[in-house]
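Yeah, one chain of the complex is gone here, protein chain that is, but the others are all in their spots.
Then we have chain A:
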Amino acid sequence: MIRSEILKEIAPILRPHLVVCNIGLPSQEMHMIDDQPTNFYMLGTMGLASSIGLGVALAQDKTVISIDGDGSVLTNLGTLPTIANNVADNFILMIIDNGSYGSTGDQPTYAGKKTNLTDVARACGCENVVEVQDKDTGAALEAAIASKKMTILVVKCDSGNVKVPVITKDPVVIRDRFMNAIAS
């Protein structure tokens, strides 16, 4: 499976929760598949989906799921020790690991070569690190939400993209409706 197929399958599971979507195709795909006020779309700033998600989770009680990528986690690798040492049990970091920089044309990442992000997350001190294959994502995500334990979910899948339109919503509108959804 490729990322957009996984997102389509888990959209009903994500819907009631706060979701921070990574820059580029992950945001555009979520926006196309199931736009919700509880979704925060990153329009720029590669690498910070996990940091933004952790910030939201530490600030309030609702469940927060950051949809990140292997390339973006590599960009901001310092995020994993910060997550490990600031446990928010309402936070799930889902790393869609397709071994490539999808949004820029599927150039290979080191995560698709010798670097194992599951092992990296564990070495950084993250306690609940679960690696799953694409088809098992839904069940693993439901289990992580139900566990009420901070979880790093590494989803191994194929690289590849579908054609999606860019997001033209104003960033302040995205931010405002996300904040209203959090406060409601």
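The rule is short, and it goes like this: a contact is a pair of C-beta atoms (placed from the backbone, for glycine too) under 8 Å apart; a residue touches a chain by one contact, two chains touch by 3 or more; residues count from 1.
The definition used in the following text is that contacts and distances are computed from a predicted model.
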item: Complex member absent from the view - protein name from UniProt, among "Decarboxylase", "ComF family protein", "Aliphatic sulfonates import ATP-binding protein SsuB" or "Formylmethanofuran dehydrogenase subunit B"; value: "Decarboxylase"
item: Residue touching the undisplayed chain, where the options are A:A123, A:A139, A:V162 or A:M179; value: A:M179
item: Interface with the unshown chain - residue positions in chain A; value: 20, 40, 42-45, 47-48, 50-60, 76, 78-79, 81-82, 86, 171-172, 174-175, 178-179, 182-183
